[in-house]
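Only a single protein chain was left out; the remaining protein chains are all shown in position.
By written order: A, B, C, D and E. Residues from 1 in each chain.
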Amino acid sequence: MTYLAKSPWILHYDASSCNGCDIEVLACLTPMYDVERFGILNTGNPKHADIFVITGSINEQNREIVKNLYDQIPRPNVVVAVGICACSGGVFRECYNVSGGIDKVIPVDVYVPGCACRPESIIDGIVTALGILEEKRTKMVLDVDKKEHRHAGLNPDHILSTGGVQ
Amino acid sequence: MINIVWAIVFVLVAPLIGGLIAGIDRKITAHMQGRVGPSIFQPFWDVGKLFEKENGVVNETQIFYAICYVIFMAFTGALFFAGGDLLLVIFALTLAQIFLVLGAYSANSPYSFVGAERELLQIMAYEPMVILVAVGLYVATKSFSVSDIASSTVPVILLIPGIFLGFIYVLTIKLRKSPFDISTSHHAHQEIVKGVTTEFSGRSLAWIEITHWYETVLLLGIVYLFFAFNPLLGIAAIIIVYLLEIFLDNTNARAKWQFALKSSWLIAVVVGVVNLAALYVLNGGVS
Amino acid sequence: MMAAQVITPIGVGDVVSKAGQAKKDGYRLVQIGCTKIGDDFEIIYVYDKDFTLLSYRITVKEDVVIPSISSEYFGAFVYENEIHDLYGLHVSGINIDFKGTFYKTAIKHPFNVTITKEGDSCQNK
Amino acid sequence: MTLFENTKIVISSLFTRPATLMYPAKPAKKTANTRGHVTINPAGCITCRTCQRKCPTQAINVDVKEKTWEIDNMRCVVCAVCVDTCPTTCLTMDNQYRPAMTARGGIEKVTVAGPKKKEPAAAPANGAKPAEKKE
Amino acid sequence: MSKQITVPFGPQHPVLPEPLHLDLVLEDETVVDVIPSIGYVHRGLEKLVEKREYTEYVFIAERICGICSFIHSQTYVQGIEQIMGLEVPERATYLRTIWGEYSRLHSHLLWLGLFADSMGFESVFMNAWRLREHILDDLEATTGGRVIQGVCKVGGVRKDITPEKLDEMLKGLRGMEHELNDLTNVFLNDSSMKHRLRGVGVLKKEDAYVLGAVGPTARGSGLAIDIRSTGYGALGKINFKPVVEYDGDCYARCAVRAKEMFTSIDIIEQCIKKIPDGPVDMKVTGAPDGEYFSRTEQPRGEVIHYIKGNGKKNLVRHRVRTPTFTNIPPLVTLLKGVDLADVPVVVLSIDPCIGCAER
Partner (left out) sequence: MQLTQLLIFLILFPLIAAFFLLIAKKDVERNWIVKLSALIIGAVSVFLLITTYNKGAMLVSVIPAEQTGILMFVLEMLIAVYILYLGITYKKWLAVALILVQTVMILFFELFYAHGVHVESNLFIDEFSLIMAMIIGIIGSLICVYSLGYMKFFHEHHTEMPDRRPRFFAILFIFLAAMFGLVFSNNLLWVYFFWEVTTLCSFLLIGYTKTDEAINNAFSALWMNLLGGIAFTCAIIWLATAGGGMLGLSDLLTTGKAIALIPAALIGFAGLTKAAQLPFSSWLVGAMVAPTPVSALLHSSTMVKAGVYIIVRFAPIFQSTFTGYVIAMIGALTFLIASGIAISQSNAKRVLAYSTIANLGLVVACAGIGTYEAIWAAILLIVFHAISKSLLFLATGTVEHRIKSREIDDMTGLIVRTPKIAAMMIIGIAGMFLAPFGMLISKWAAIQAFIDAPLGFLFVIILVFGSAMTVFFWAKWMGKILTVTSDGKNIEGEVDKSEWAALLSLAGLSFVTTLVFPLLSTVLLEPFLLFNYGHVARLSQDNIIIMILMLFLIVLLPLSILIPHRKHRHLAPYMGGRTTTQDMRFSGSLGVQKKTVLSNYYLHPYFGEAKLRPLGIWLCSALIVIMLLATIAKGVIL
């Protein structure tokens, strides 16, 4: 049993969402849904985060930002794409400035559909993420034991090879 | 006299008590906000989690400062609970705090830097009042030694109520509660992200959390000194003071540093002069 | 039903003087919008006073340099930068000139070109 | 008093039950109108492709030959236009939202009945439609 | 050497839920220079008119922004209806107005919460968002969506509300009123709030006019710009007065929004009382040919949808001028000279909706 699953701190970034999913992510923190029950805090700081919650799709300008933030989150971490824009580009898929879902840039672990996502779905998504988080932790510990622990995920090639769809 | 046993007890037990206080704090805060909130053991899980995470740093010296911070804070608390000299405790506390500031400086990032400067501003804001607490306790009990003050039968609070109030005021700064969570706050919704602790992560952040627990226990220990003549009253005072801090946290917007500095200085001057002058008159002109 | 809206055509040279006149008359700038029709670009300047619109339209070719009205209306820079970035038209004398970095788009001047990126009619991806 | 104006709210919240819905422990709140996801009654679908054409995000793909109707939940914006425009009302809006997925997927494929070839009673009324489909 | 501190504020920043990017140059903690830049949310959805029919496009227009979603769709369809000369059933206009005001309520509550959060007043944030959930519940029950309603369509609305439900909604709102009172009281009277808001980020009336401020930003500076006064939708039959404050500081802008919530409740009440029976929808054929500036009042201010059609199913041009877009120049001028601690407060005081601004 790890503590990771009991205290997942999230970093929320609005890639190019319409705010719909965005405010629903925030709504999760508020009294009605209160995800702090599960130890979830919205840290707003990648250095402290475990779960990277992204709403909205990748566009030309936030590509670097998303990658940068992802790199600054200490391992193990998981990425949750919230909303269909984050999953696939959604309704804006065909816009000239939208390149598609978050998985074009960083590996995504959980996809939460919806437009806009309901807070309940977001909670479900994060709970799903917790399982993955724990798996990753176990894997990380094993890797260290095998003395193979290299800077996991820092290498952009790694990201592309594991997560890049298409 | 220094009592080593108490020092060791502090070093071992304070994190447990401090963590529990933090947990209860979060629970009560959540209820005040109309939600259920986390388990009261959540702070321990958070710290456990941080120890499980990868150690990410901007540069290695940060870890050094974080460790110095916790060591000196534990040392300070141990010194206090062992019954050492209160002034020395306060100086040691400042030293510990400086390590946190240096850790923030060393990261060379804008948010951490602004946080460090603000932390220093805060130190500047509360330091006079904290020393005045020691002075007031000395004037009331004729000793700087914590063990003497704790075993004194003088009803300290009746002699220095003003200084006690002033201390409660700056305690808000020390506990990083709204309105004075200026350099860093428990929830990072702040213009400077998480201020001094922005660049700390994983293990070093866990150390800093533990340090906060030590600090909380130490500060509540100082509250106790005002009521040491009656231990029950002392415990009650600690509880009431902490509840008051939670209440303040939930009923105030974050103030700006200018206000924090001005108001805490003003209070320090006023209660310092009034209370000490009153004592001076009471004691018939002898200090 | 609201009142019909009249858009007065003017020349490129009149843009600034009309803006000055509007400002003098107490109009606020509501928007500057651009539309590409064939090879021409229509730019509409819209002012408002007491919920009545005053609109001017200029029709220009791509190579025409449009004078900025940001000297009259400080806030015009957002619209003018936008027109520059989305349509590739040149606006001279903007007070805060982002020089093409207002919107960083995947395709340069997207509204000036016909985008051939195939909208996939079916998911399967 | 202008200090601590929030006292009333804080104290009353402290002493009343929290507003939290305790979501996973208790089921999610829903209303009859809630748009969760689109479901299809395969028997009713005539593969007319109206839904595919009207869908603003092109989430629906109807394969006339294979007689399949598929929807990509990663694209669907649950606007319910398909439901409104479906001539046979075989599409309905369920108020249960779609679960999270750990891999990019979300495509639901349903084999449907396809165009109704003989329906004597209804044929005169909307005979144009089956005819169209035959092409 | 100048004694300055550069702070890259955003695009990812905890107090700004949306990506806005400010290069702050500080001296001590005073902002001496600020250059904003946007474009992190720019999708380019206006170009989609070339790919979507004007009727489908409603759903795209609605997703310009998830907060102002309903009013965006309303503005868009009003523009289309204007060009096509459609007479929308009256009940539909009333319903649109009701939902519009509901959107305003939810947006203002959302904003009040975020605004409090930017000052570290977490419990007010929680309280505001708790109240907002009641509004969202009503929206969901009547439209099916919490934040994206999807009920507007060209020629009317897609859902009707039963009279019982309308009564229930009204009762709910009236029941909420005292809680709203408690909430706004904190914003308007608490001294720690006043300390942060009074005299911070003062926008003078003349500046607001010249810089093109709209919505509460303008009304906080004494400009009574409220497009609802033009009487679009059913508002022409409703009695209301725009809320105007004169100080032009953050406090005034906050007060405008706080008081507007009560105006919105009043408008909803009048609508519910006056709403006629009848259909909510009409059949639409053909396609728009012409151009129109459709204006409505969003929670953040005046929004303009410029719609130009040429008789085909696809529009020629759809241009949205959102309130945040035109509030950016005032924001830039406001930020100079404030404290770093005030930056998020001032930024939020114009209620920026970057999703809107960049489309």
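Assume contacts are C-beta pairs under 8 Å (C-beta built on N, C-alpha and C of every residue); 3 or more make two chains touch, one makes a residue touch a chain.
These figures come from a predicted structure and were not determined experimentally.
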{"item": "Visible chains in contact with the missing one", "value": "A, B, C, E"}
{"item": "Per the touch definition above, residue among B:109, B:172 or B:211 touching the missing chain", "value": "B:109"}
{"item": "Which residue of B:57, B:73, B:150 or B:182 touches the chain not shown here", "value": "B:57"}
{"item": "Contact set of chain B toward the excluded chain (per top definition)", "value": "1-2, 54-61, 63-64, 67-68, 71-72, 75, 79, 84-85, 87-88, 91-92, 94-95, 98, 101-102, 104-113, 116-117, 120-121, 123-125, 127-128, 131-132, 135, 138-139, 144, 193, 198-199, 201, 258, 261, 265, 268-269, 272-273, 276-277, 280, 285-287"}
{"item": "Where the unshown chain meets chain A, residue by residue", "value": "13, 45-47, 64-66, 68-69, 71-72, 74-75, 149, 151, 154"}
{"item": "Residues from chain C at the interface with the omitted partner, ascending", "value": "98-101, 104"}
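Heads up, the rule we're going with is that only the chains that are shown with their structure count from here on.
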{"item": "Intersection of the contact lists for chain A and chain B", "value": "D, E"}
{"item": "Centroid-based (C-alpha) most distant chain relative to chain D", "value": "B"}
{"item": "Identity of the chain that, by mean CA position, is farthest from chain E", "value": "B"}
{"item": "Chain pair bearing the highest count of C-beta contacts", "value": "A-E"}
{"item": "Between chain C and chain B, distance of the C-alpha-averaged centres to the nearest whole Å", "value": "57"}
{"item": "Multi-partner residues of chain C (each touching 2 or more other chains)", "value": "103-105, 110, 115, 119"}
{"item": "Set of chain E residues in contact with two or more other chains", "value": "13-15, 39, 42, 44, 47, 51, 59-60, 63, 121, 123-124, 126-127, 130, 133, 145, 148, 190, 192-193"}
{"item": "Residues on chain B engaged by chain E in the complex (per definition of touch)", "value": "29, 32-35, 110-111, 113-114, 178-179, 181-182, 185, 187-193, 250-259"}
{"item": "Residues on chain E engaged by chain B in the complex (per definition of touch)", "value": "5-9, 13-15, 29, 116-124, 126-127, 130, 190, 192-193, 195-196, 339-344"}
{"item": "In the complex, chain C residues that touch chain A", "value": "103-107, 110, 115, 117, 119, 125"}
